[in-house]
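What follows is a single structure, written as structure tokens, with notes after it.
Of the protein chains in this complex, one is absent; all others appear in place.
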Amino acid sequence: MSDAVVVKERRPESKDTVTLTFDWDVHVAPGQFLMVWIPGLDEIPMSVSSVGPEKSVTVRKAGEASSALQDLQPGDRFAVRGPYGNGYNLNGLKTLVVGGGVGMAPLMPVLRTIYADLVIGARSSDEILFEEEASRYCNVIRISTDDGSQGFHGNAVQLAESLMDEGGYEQVIACGPEIMLYYLFQACERRGIPCQLSLERYMKCAVGICGSCMLGKERVCVDGPVFDSGRLRMLPEFGRSKRDPAGRLIRI
Amino acid sequence: MSDAVVVKERRPESKDTVTLTFDWDVHVAPGQFLMVWIPGLDEIPMSVSSVGPEKSVTVRKAGEASSALQDLQPGDRFAVRGPYGNGYNLNGLKTLVVGGGVGMAPLMPVLRTIYADLVIGARSSDEILFEEEASRYCNVIRISTDDGSQGFHGNAVQLAESLMDEGGYEQVIACGPEIMLYYLFQACERRGIPCQLSLERYMKCAVGICGSCMLGKERVCVDGPVFDSGRLRMLPEFGRSKRDPAGRLIRI
Amino acid sequence: MTDLTVRIASIEMANPSMLASGILDETGESLLRMMTAGAGAVVTKSIGLAAHDGHRNPCIVEIPTGYVNAMGLPNPGMEEFAEELSSIMPSPAPVVASIYAASAEDFALIAARMENAGAAGIELNLSCPHASGYGMEVGIDPASVSRIVSAVKDAVKVPVMAKLTPNTADIVSIGKAVQDAGGDAVVAINTLKAMVISPEFARPVLSNRYGGLSGPAIKPVGVRAVYDLYKSLDIPIVGVGGIENWRDAAEYIMAGATCFQVGSAVGRVGPEVFKDITAGLELFMDSYGYPDVESMRGVAHE
Partner (left out) sequence: MTDLTVRIASIEMANPSMLASGILDETGESLLRMMTAGAGAVVTKSIGLAAHDGHRNPCIVEIPTGYVNAMGLPNPGMEEFAEELSSIMPSPAPVVASIYAASAEDFALIAARMENAGAAGIELNLSCPHASGYGMEVGIDPASVSRIVSAVKDAVKVPVMAKLTPNTADIVSIGKAVQDAGGDAVVAINTLKAMVISPEFARPVLSNRYGGLSGPAIKPVGVRAVYDLYKSLDIPIVGVGGIENWRDAAEYIMAGATCFQVGSAVGRVGPEVFKDITAGLELFMDSYGYPDVESMRGVAHE
């Protein structure tokens, strides 16, 4: 059953994204996620953006539940269960981290743990997440915006490719929209660089029984959400199709 | 649920008593007991007479279930659950151990653990239990038989009293028929010597919920079976009355 | 100050926890001990006309999720138990006498004897699923239930509550039968029909083969039963099944229970479970702004 937690701090991160912090005394590994219950409304998956004794989720307004979650104020209660999923495998390899949009959320605990260079991708300068905090951990931070309002004018994959071609990276760790991750994966494959990508699918149970989150033969909730290159190669659905809540196949 | 165990060795101890050994990898403290299931027949409480990795029960023929248990041969199976109860509190006090009949069973693990002098009571010489093994642990062993066929002619309490008057004992640890324990308790009280006595009541659940084993306000299965002088003083039923399986009061 | 007192019909309790029937309640002294342990009221073992040994051992199986038992209604019989009861009167907390019988007349007879011996209420065990000829057969038939409740109501002045079995497709219609026959409260739930088999011995473990499941396993079933009953009944509901801590108790109260009973947890946790639950509830009510138990009752329906 979910644990009730209390919003400690509500921190707007960008025009559509808010971080909520709360005390919750459960061990969480970087890359794991929670099921967040907004009573009366919905229960939705959210990555953990701080994994210390004080936890946080960083929520982008996507629809009804994420908006309601964003609107919670300090002192308000919501409920969480988990943590779920495998998380990133953090090792000593020279790493490039690539975060697209709110995909930065599960990457923050990674950046706080290992040394890495970072690409942050956003649509526009007012949607760039965590640049300031990340600058405390990373020597190299590069920004890309689709509209060119800040940093590299283009997408995060193009920027990451140019870094990869210079940097001698031994792995890429990333999270973001699936289409970005798909091209990033192709870019890594071409260069023979292994990657770990955190994916999303529609989640109901999060404990690996309902089958809602299937990606090929993998359960994103338990076998993922992080997949490495070896497993991604076996997943022809990746970047191509997903399932709706009824289990119908839809093109991405 | 009970664990199935296999009889390793079947050792007759006296004309009506048999020890069965079996491997069972569960920690048992001296004085604790098991519920022993003889499938198709009954489930009865039995003290553990060896508490090492190899366990044993020492069974006196009392009726149908104990007879059937005695008749098991090496390789036969029965089942046990537990251990239950509190066991003896083993400390550094100078101790006199008093065992009446099959009451010797829970005392053997005590004698293997602490230094103590010992009184073994039996009706007749052919019912004396564990004399040989005990002689390996105890400097002083005295025997009483009701019929005088061996050792002191009289009961164990009389013999224990004479030892207490010589020996400077700081505590008495005992198990045996309730009537013996009752008089032993009186003898200890007169001399101001604390005692720990293991009692019996009709047991059904052994987990402290059914109320079958009540002795005053105490559950013999969980709060006992070992009671010290302080608690015995609060139990006017001790030595006087017990309950039948229907919960009716019967005089002892 | 949080007020933990509750009233179920005319029975006043210092706190909403009750000892469930069949648990350490066959002797006067064990009932007193449960009051000292913190039970706001106690229910006796189910008492019949005559003494009864119950089923042979094994009559209980411990499993990770609770117990499966087939005690078989052991009891010393109405007369001997009435003496036991009188001996502790006046008692520090109310005693509800649980009774069982094979006919409405016998139910009435035993109830009257228990009232006379000091019982503050009567609980009808209509639901024991493992005593053949008694219990289940009666407890799933609204007409029989109605007959028994009426007969007992005519025989005693103290409140009469009927304990319901969950082993039915429609517990609400049984609850309604109790209410329509003048019953003062319903108690839900008794144990679920169950069995444990030993693979090694290729047989059911209980001597009676069949048993009843209790403990944490059945809590979500009990909560739902109380929720359903609360939607349809006007008489109070006593919640029981798998309660081990204050959260479990709060679930039952929010589902609609006026008070609750604790059975298996007396073994699994210990008699201190009564004080633990009450203390936890008080803290919770304090910080979530429930001044009394009543204000928490049924709130999950809103």
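Note that the chains take the letters A, B and C in the order they are written out, and that residue 1 is the start of every chain.
The criterion applied here is as follows: a contact is a pair of C-beta atoms (placed from the backbone, for glycine too) under 8 Å apart; a residue touches a chain by one contact, two chains touch by 3 or more.
Since we're looking at a predicted model, the values are computed, not measured.
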{"item": "Omitted chain's touching partners, listed by label", "value": "A, C"}
{"item": "Contact residue for the chain not shown (choose from A:37, A:169 or A:185)", "value": "A:37"}
{"item": "Of C:71, C:117 or C:218, the one touching the omitted chain in the full complex", "value": "C:218"}
{"item": "Candidate in contact with the missing chain, chosen from A:11, A:217 or A:233", "value": "A:217"}
{"item": "Residue ranges of chain C at the interface with the undisplayed chain", "value": "63-65, 68, 136, 140, 167-169, 192-197, 199-200, 202-204, 209-211, 213, 216-221, 223-225, 227, 246-247, 250-251, 254-255, 284, 288, 296, 299-300, 302"}
{"item": "Contact set of chain A toward the excluded chain (per top definition)", "value": "1-2, 4, 35, 37, 39-40, 42-44, 77, 79, 81, 203-205, 207-212, 214, 216-217, 219, 222, 243-249"}
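As a working rule, only the chains that are shown with their structure count from here on.
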{"item": "Touch-based graph of the chains, sorted into line, ring, star, complete or other", "value": "other"}
{"item": "Two or more partner chains touched - positions in chain B", "value": "none"}
